[in-house]
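All protein chains but one are shown at their positions in the complex.
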């Protein structure tokens, strides 16, 4: 039916070129680095490339695939099972776990990684204690291994799957389950044949997010010294001083991204037809048997302990040991983290809203393609993205400067787009657009066309329509988008490091200052601050989720 | 449960304000430093200099690679006056890209030995970091140790711990080995190291030393200041430094150094600051903060550092680390040093 809307809309032609321009501008930050990468891939530097393809590519390709499959499976299973338990079943502590299981969102992957390695490696307290007591710790599996990376990344990232699967189960799960049981399916069969397939688009979307995070991750894999595309890119760039080789590797990485992305998109195509109407208040929760109840409790508690409670405890212990590092500057770190995360949340949510509207108005193939491309940034390593933006931004700045000079002569003010917060925000926009766009888009899809038409027939259109109808209806989606972006930016490190203006040190920058010199214990203090500050919106998000459901 | 849209308005205001402030706060007289040396190791120096000279300094920290990319991207518009790194190879790379300018200074040329600065005066080393062997006093006798190459020998099969080859310190070390022994011989040495590894390479020197202390391996290669820092916190660890290659070239050294950027808006002030850094008091403080060795030969190191004893340093110019860094990285890729 969309073709009809387009035709109808072309009658009000003046709005269209404007919205196309706006869409292109919003997508530009993410598109430019892609173009830079694509350009470099076309003209490879033969000698370095020959070296890479012989000695580096085979290893990082296999490693990256192993990592992707492992993290996708483990985080997918953990996230889905927990979501199913908390939203469909009844077990001890369910109400608590329902929101608490989202808390690991506040812990950066690199922090979880260094806590895990610090605690679990051969020289760490656990194995040292085992050796002291039993004489050997040889049986403990190696944490610095493929399995270890997969384990840690899955623990850090499963909340994305949990969040989305939970939404799916809450909005349709129990009712569907009852319907299936009426048709004679047992509980297990009903789950397997009905609830899971219905939630599949959401689960797949969550796993796709996890995959993109995994592909872009540099901090955590570095702690494990695990070679992936990201580490290979850094090595080619900063070790071999070959920008073009680095970008070529990024090009290959993008192929992975596009695969992950296609998966996410194809599964979401189904999701948009899901109705939000039948909220399932009426349906009762599944009552598990005594064994299953307590297994559910132990499972949820174990995941929460490993992914959140124990790491936080370890961080707190380290923090107390280095409590002398606290000084008045910490207020500044916190304030700057808040300002960056807050303004990024506003900018990205507004941009997402604008894009979602433009896409709704002009659902042409090229427009959809544009938006899809613009959300690829989530999977590109932060530094590549930041540099990919910095170069054209400087060009733009110099061009504007020339025009200003030509116009105002010598009295023209000196423009410095790079090195301002604007550059930081543009880079964040490129990186986190997906995070904001997905909830806003799916929220907007729930506002049916007839709602818009009903308002129009009652004489309410344009900004009035947005203010009176859309904003109230999208409130939850907007809040979800803002929260996710906020928490992600709080944790973000490479973009903040490279684009920030002098003096704009944040908590994440503080973590880097310590970890780059190997002083993990001293990094605990800012890390704890990141977790605690990120915790507030994460808790709000889950509370809100609980209300909506 | 409801976030009113009005909440966004003040946030947005704050954003606009912040962008504005960042744009306006540029006082032309403030020196701007891009530093790969951490805040806690550099800020006290800046504070001291500001107190003495009245010169205000602002700085951004990051890894050298991104900082150089940023400088490169900003080009003539860059506000940075000084680039500071913790590795000679990176300074060489920045100079190679034309991002640093030649500084002709009597004070710098006198205070900093020739092997620790760029022949064209584009960068200067202000402290020396030595990368040498650390061993377990419980399981290793110092007589068993000799030079870097020997760590690839049969004696250390399954006993060696190394930090990741991604760290520039190891890249520079291998580059200097190439400069000394040539590529084929170096490849053999590094291959020997990899064959002797007790476990996967570590992501930092501290973990490596803790692994030796815990008995996972017996010897490793570290920068001396990490050793100093760890022993300061845990003096009882059964670890000791061994000065490598004393009968040959000497211990591999690297520098923490800086140069004035090609488009520095405040080139003169930048030069003054670098000259100040080469003065005895600043030298002692700069090196002392991180338990490094001062670049100026006449300055005594920190007492902790001094207690490790004197050693013969490799006399080769540290610039070679930069020239050979890409070769070194490829070599390490070939032998599977991760």
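Some notes on this structure:
Letters A and B mark the chains in the order given here, with residues in each chain numbered from 1 onward.
Basically, a contact is a pair of C-beta atoms (placed from the backbone, for glycine too) under 8 Å apart; a residue touches a chain by one contact, two chains touch by 3 or more.
As a convention for this text, contacts and distances are computed from a predicted model.
Among the names given as "Multiple sugar transport system permease protein", "ABC transporter ATP-binding protein", "Transmembrane protein" or "TFIIB-type zinc ribbon-containing protein", UniProt records the absent chain under the name "ABC transporter ATP-binding protein". In the entire assembly, the chain absent from the figure touches the shown chains A.
Set against the missing chain, the residues A:259, A:335, A:369 or A:456 yield one that touches it, A:456.
Touch with the hidden chain on the side of chain A covers residues 3-4, 7-8, 11, 277, 279, 448, 450-451, 453-461, 464, 468-469, 472-473.
Convention: only the chains that are shown with their structure count from here on.
Averaged Cα coordinates give chain A a centre that lies 33 Å from the centre of chain B.
Touching chain A in their complex are the following residues of chain B: 1-3, 5, 8, 11-12, 14-15, 18-19, 22-23, 25-26, 32, 38-41, 58-67, 69-70, 73-75, 77, 79, 93, 96, 164, 166, 168, 171, 199-207, 210-211, 213-216, 226, 229, 325-326, 329-330, 333-334, 338. Chain A makes touch with chain B in their complex at residues 51, 55-56, 117-118, 121-123, 127-128, 131, 142, 144-145, 222-225, 227, 231, 234-235, 237-243, 339, 342-343, 345-347, 349-350, 383, 386-387, 390-391, 393-394, 397-398, 401, 416, 418-422, 425, 471, 475, 478-479, 482, 494, 497-505, 509, 512-514, 516-520, 543-544, 547.
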